[in-house]
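The structure under discussion is supplied below as structure tokens; questions concerning it will follow.
The other protein chains are all here in position, but one chain of the complex has been omitted.
Just so it is clear, A, B and C label the chains in written order, and each chain counts residues from 1 on its own.
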Amino acid sequence: MMFRKKMLVSLFAALAVLTVANITQAAQPAGFDDNEIRIGQWGPQTGPAAPWGSVARGSKLLFDIVNEEGGIHGRKIKYFIRDDMYNPAQTVAVVKELVERQGIFAFVGGVGSAPGMAVKDYLAANKIIWVSPSAADKEFTQPLNPYLFAVYPLYKDEASILAKYIVEKLKTKKIGILYQNDAYGKDGLEGAKERLATYKMSLVAEIPVEPTEKDFASQILRLKNSGAEAVLMYVSPTAAVITLKTAASVGFKPQWVSANTLSDYPLMFKITGGLWEGVITGAFGETPDSKSPLMVKYRDAAKRLTPQERWGTFYYAGILFADPIVEALKKVGRNLSTEALLKALNSIKDYQTIGPRITWTPKQHQGTDSVMIQKCGPGASYIMLQDWTTNDLATWKK
Amino acid sequence: MDYFKVEDLCISFGGLKAVNNVAFNVEKNSIFSIIGPNGSGKTTIFNMISGIYKPDLGRIVFAGENLVGLTPDRIARRGVARTFQNIELFSNATVMDNLLLGRHIHMKTGVFTGAFLWGRGSRAAREEIRNREIVEGIIDFLDLQSVRNHFVASLPYGKRKLVEVGRALAVEPKILLLDEPSAGMNTEEKQDLNIWIKDIQAECDVTILLIEHDMNMIMGISDRIFAINHGEKIMEGLPQEVQSHPEVIKAYLGEER
Amino acid sequence: MPFGQLLVEGLAIGACYGLFATAVVIIYKTSEVVNFAQGEMAMFSSFVAFHILAVYQYPFWLAFVIAMLFSILLGVLIEFLFLRPAKHPSLLGMIVITLGAEMFLMGLASWKWGAEQKFFSLPLDPSVTYEPVKGMIVTNWAIAVFAVASTIMLLLYVFFKYTRLGVAMRATQQNKHAAKIMGIRTERVFSIAWGFSSLIGAVAGMFFASRATLDPAFMMEPFLRAFAAAVLGGLMSIPGVIIGGGLMGLIENFFGYYWPSWKPIVAFIVIILVLCLRPSGLFAKHYVKKV
Partner (left out) sequence: MDMKRDYYEDIRLFNSGVVLFWTVALMLVLFTLPLYAPNYYVYLLNIIMVHIILAVGLNILVGSTGQISLGHAGFFAIGAYGTALLMAKLQIPFVVALLAAAFIAAFFGFILGLPALRLEGPYLAIASLGFGLTITHIIGGVDLFGGRMGVKVPPLDLGISQLGVSWVLKTDFQKYYLILIITILMVVGARNILKTRVGRSFVAIRDSDIAAEVIGVNLTIYKTLAFAVSAFYAGIAGGLFGFILGFFDPFTFNMILSIIFLVMVVVGGLGTVSGGIMGACLITYLQYDLLKNIGEVPYFGAFMVTISQLWFTTVGLENFSSMAIGLIMIGIIIFEPLGMFGIWIRMKKYWMTWPF
């Protein structure tokens, strides 16, 4: 009897506190002060998605360069990387830890669709700017999220551009697709279908693979049997390696075409044992050996500051993702505030560093839909097939 | 007359006839002992009665109902409880819990009523208290007060045997199967056990089937004795008849040459 | 349907699963421990081979031999350091220890070699293929898998049947205490079993690595499948495991040809169904406790 009473009392107490808690909300530490601006990023440093962790480390290089040059208007950038293991629960935890314990002004990059989806509303609710998620998900920018600015071209746009290239330049009639059964792969599938529909064509094979699978023999045989002459690959690097090796072993030699996810030729060339030669990919950053002044500058800085890192696509994608926010911060000047930065970001127009041209307006936060098309040449060299191309079918622009 | 009877019981394991055509009748409230050398099929008979093995042939009839084919828990619900030759206690539970488990079939608390054990007045608590009283009675009876809250694994062998008897008693059985209850006990404990078995029979209104090697004990307390060797009946009768039966002596002492 | 090709591919990957599952079974047969670290042990040994090839530039055969020696050492060490000190471990305790070893090795490998995929290849040219029957292309890889798997099977059969050590290992599995009394040094038997199993696992691991990429997580999926194949075969019999592995490869490939999106789980569903009918797998007798 006593116990029941106690339970009731504590229940009531709890309800009372529940309503009180509605009012009290601890103040968060500010994201910047006179000496530093705190910027954060999450990324999988461990677990199955860890190869993409280099994005977060790449951004660090840019901030190190900026700090070396004296910071931005007297403020240094303090940069935090947190490992989220590509697990949304962990992402939320690390983002909250950064925001509420360290005080973060803005986030850049951040690998993964699901991790990003898990934190995007939280960030917006706390008025924390997030620039360049390292994933292409249309839900990041549609409907408009005032605090989120995207650079990454949508997979759907890229697939559409690639499909156009296959049909018009390669003159291939039979196109198949091997796609990872998730947002990434399905967007690619959708884009390719949409483009082919304009030519009154359809895919000869649509074969899904699961993200963790390691044996693709039956899928490749399906593709082979469909008679596909060109195959779009929307899969992870490991899956692409297995695909190429399996295809070689069953004597299937189509033109492989893939998304920018696989545009790291030196890596792909090496881990496929040379089979990557001849593969056409989309790309949304300059080639690693590019002679453009910015690339040279970044490459030299990387050699000096982080000699242990490989100068790969994902690594300098991290720089590319962080460029716009540095630019915007410079524009804002000494009088920093969230509103000021938002204004600066919203007015970025045709801004290009080592990636595509980016334009953000107060109404449109998907910065670009441009990709290049490149081909892997002998010895993992880059052969430019088509310079920056936009997708004329992109629906989000209208 | 036919309170508990076994008819034409047969079972074989991989071609070996472990029990062959065994039949006996047990009168209500009597102590019926089964004797025989090791490996003669005594425990196998118990296993068949309690449903652990399914006989190939034969019937086990209790109060007019055939027990063959029922699962062990059903048989327990019919009022058959047992102990094991090599002690099968719940060793990571206390003596109290072991005995309370014996009350399992007399309790009703399910997951939900159990989870809502909110205070003394709740249904689960009332049932618990009621059954604990009964178990305390058994603890008093078997003199287990000192180890009431000990874990079974920490008890000496003899005490564990007793706890097992206690658990079987907690089931409030009509038929109690005791498989070598005195094995491993010293003389003093054996004497106590002797008295307890007598008391159990007298107080609990229970029919006891007993497997035992200690002839003194058997002769002292059995109402009837059933002797078995190589899975087959040698004879059945009163203690003094069995004692002098040549086949039994042969089975125990071997062939005289 | 390219029946012949699916058959070849299914059997080839199946043989690889079977080979790896043998490693699981050897440990289970001697010590009744399900080794969840098996995959990561193979991963680690493959990385050692990779390291020797990539950093020291030794010839392949030498790297292979060193990696094999290392794998034996690794197996023995894990048994000695992690399992032997546990006093009265329950089955669950054993599983937890091996899971712990798995996480440890995975962390260590990712720390040492990073998460990026590595290239690892056996000296088998993937472009050399044979087509003995029309529509059945066989690669060097598949031939090597078949050859290695059958050689190891044969050796194991002879080993368990005719050598003193093999008989001792079997005896240990059946009754540890009796074996001890008979003068078998059961602890040494466990060490040897772990070493053996680690070796076979490493060979299979290298086959898997050369088919895909080498990264710290690359053995997780193959391990699950091999473990499932071992369970399908009964966890106790080595021929059963090979058949289990083969079935696994065939089911996955034939089913996956028509329903690719369900390919990764079909094998598990089949295994659960098989276990419902035969609780100890296809080729092992169900064990009933005696009272």
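To be clear about the criterion, a contact is a pair of C-beta atoms (placed from the backbone, for glycine too) under 8 Å apart; a residue touches a chain by one contact, two chains touch by 3 or more.
Because the structure is a prediction, the values reported are computed rather than measured.
The chain that is not displayed touches the following shown chains in the complete assembly: A, B, C. Among the residues C:Y58, C:F82 or C:F146, only C:F82 touches the chain that is left out of the figure.
For the chain missing from the display, the contacting residue among A:M117, A:M201, A:L294 or A:I383 is A:M117, taking the whole complex into account.
Of A:E100, A:E168 or A:D392, it is A:E100 that touches the chain left out of the display. In the complete assembly, the contact with the undisplayed chain comes from B:L100, out of B:V6, B:L100 or B:V165. Of the candidate positions C:M1, C:L62 or C:L91, contact with the hidden chain is made by C:L91. Listed for chain C, the residues touching the missing chain in the whole complex are 28, 34, 82, 85-89, 91-93, 95-97, 99-108, 110-115, 220, 224, 227-228, 231, 235, 261-262, 264-265, 268-269, 271-272, 275-276, 279-281, 289, 291. By the touch definition given at the top, chain B reaches the unshown chain through residues 50-52, 71-73, 75-77, 81-82, 84, 88-93, 96-97, 100-102, 104-105, 107-111, 113-117, 120, 124-125, 127-129, 132-133, 136, 167-168, 171. Not every partner is drawn; the one left out touches chain A at residues 3, 10-11, 13-15, 17-18, 21-22, 24-26, 28, 45-47, 53-54, 57, 82-83, 86-90, 92-94, 96-97, 99-101, 113-114, 117-118, 121-122, 181-183, 186, 210-211, 308-309.
We adopt the following convention: only the chains that are shown with their structure count from here on.
Geometrically, the chain at the heart of the complex, using CA-atom means, is C.
The chain with its Cα centre farthest from the Cα centre of chain C is B. For the pair chain B and chain C, the distance between C-alpha centroids works out to 48 Å. A separation of 37 Å divides the Cα centre of chain A from that of chain C.
If you average the Cα atoms of chain A and of chain B, the two centres end up 71 Å apart.
Residue positions of chain A touching 2 or more other chains: there are none.
Chain contacts: chain B has no residue touching two or more partner chains.
Of all the residues in chain C, the ones that touch chain A in their complex are 1-2, 5-6, 9-10, 13, 107, 110, 114-119, 121, 126-127, 129, 137, 139, 141-142, 208, 211-213, 215-218, 220-222, 249, 252-257, 260-261, 263-264.
By the touch criterion stated above, chain A contacts chain C in their complex at residues 45-48, 50-51, 53-54, 181, 207-210, 212-215, 217-219, 221-222, 224-225, 237-238, 241-242, 245-246, 248-251, 267, 270-273, 275, 310.
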